[in-house]
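What follows is one structure encoded as structure tokens, with my remarks underneath.
What you see is the complex with one protein chain gone and the rest in place.
So, subunit A:
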Amino acid sequence: MFTDEALDSVEIESLWRKSQQAAQESRGCQTRAVHITEAEVQTVSTSSSWTQTEEPQHQDTEQLLQQNQDDPDPPGLKDFLQRVEDSVIRELVRNARSHAFDGFQVNWEEHNNRVSCLHCLQHPSAQERGLHVTSVSWSCTGSVIACAYGRIDEGDWSTENSYVCTWNLNRQSLNPNQADLVIDVPTTVTALCCHPNQPALIAGGLYTGEVVVWDTSQTQDPVLVQTGMSADSHREPVYQVSWVPLQKKGEFGVLSASSRGQVLLWTVDSDQNAFVLNAAYAFVRQQVPHSSSFKVRGSSTVGVTSLALSPWDSDTFLVGSEGGLLLRCSFSAQTPAAVPSEGQSVTPRAPAVFSFRPRRGPVHSIHCSPFHRNLFVSTGTDGLAHLHSLLQVDPLLSLRVSDSYVFQVQWSPTRPLVFAAATGQGEVQIFDLGRRSLRPAATIEEGGAGHAATCLSFNHQNPRQLAVGKTNGTVAVWQLSTELTEQNPRESSQLEQIANQVAE
């Protein structure tokens, strides 16, 4: 019936595992070796340099134009010239022959035939004391006029204080009786000059021989620098101060002349706020060059009463003396002056190079023409105005200005042939050398004769304005007529002709 049976086992292989394993693969990779090297560097020597741009004015004038003959002309230039040459020459010839514009004049500005007084400025406290106006100067902007008060007829040492007043003429609130700025000065001011670039600076010379620069922008204490009473400074009244351009562009020094025969050049040292004497020139009679036609007589000191700088030649300046000498001097003269040494820091030199015919009486004013490099005009107490050429000893022309002293003369800044002179009789005579007659072209007289006109100044920014200071303490600003201020086309050539005359 039941028996044991042993059966074989049946194996079933796993298909699942095989299919998984069949999909498996493995791979490996390795990058090649990376090459590395190291190196070090160390500087053994160093150098540094820096550059600085120059001022823009230089670049314009130094730009060279290609005028080299060897360089080929730019393309098309020859053809262009061939095209236009004929028509241009035709026009030039026709223009030279044409009478179309003869006598044709255009009036751009209103033609003004009259000379009128714009303002009459006075300082009441100066007038009460009877002070005279000793010097007027316009600022570089042309709107401010500075006046110095003092006395011109003082003989002895004066200790009364005086003033320097400025008025701004372009302000609405101009009050002719009240100055915009009044600077009190301990002594009489004998000379004044405004800075040519900076409107706030005014240089002045005092009766005590000091030279001061005032800074009108400082309200506290306007005195910027002052020469003290040192061995370097003048001992006699300073009759003229001028701003002089120095070697370094843009810097100015102050040149002062005193009646002791000294002309000193000061520079402003802004660190110490003091004047530093840059150069000194002294005049001694023996060192004045004189030609054989006239002898110089008188005392040995040459008191300098007037000074003029030449706008054409920065090395030349002209000097007029108490004894009537007129000298042309050079800043770069090297001969030492024959004056006893007084412990000055700079050795004085003798600058006189050429001597013109001396006058009878002190020379009060010299002015170089702004239109011709060789001409200058000078006046003095003899009442004549002499027109000189720098190249000749004798004057080219002598004009009788007035019967009394002539205190100042100045060329007009716009008309080459016109100059104005302030006389002791109170009139200002304006001469026009283009006219045939020797009489003045215009006479400005403000009522009340008897008060001398001591100083005058043209306004360079607005050339129709002329300021005149008088001994009654008033400064009058005049507006000149168009005739006296507008240049004619032929004036420069007429001036050239006058300058080329040979004095008889």
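Basically, a residue touches a chain if its C-beta (ideal position, glycine included) is under 8 Å from a C-beta of that chain, and two chains touch if they have at least 3 such contacts; residues count from 1.
The definition used in the following text is that contacts and distances are computed from a predicted model.
A chain of the complex is left out here; the name its UniProt entry carries, from "Dynein light chain roadblock", "RNA 3'-terminal phosphate cyclase-like protein", "Cytochrome c oxidase subunit 3" or "AP-3 complex subunit beta", is "Dynein light chain roadblock".
Residue A:Leu92 is the one among A:Leu92, A:Cys117, A:Leu174 or A:Leu391 that touches the chain missing from this view.
Residue in contact with the omitted chain (choice from A:Ser9, A:Gln30, A:Ser48 or A:Gln82): A:Gln82. Not every partner is drawn; the one left out touches subunit A at residues 60-61, 63-67, 69, 72-74, 76-78, 80-85, 87-89, 91-93, 95-96, 98, 101, 106, 489.
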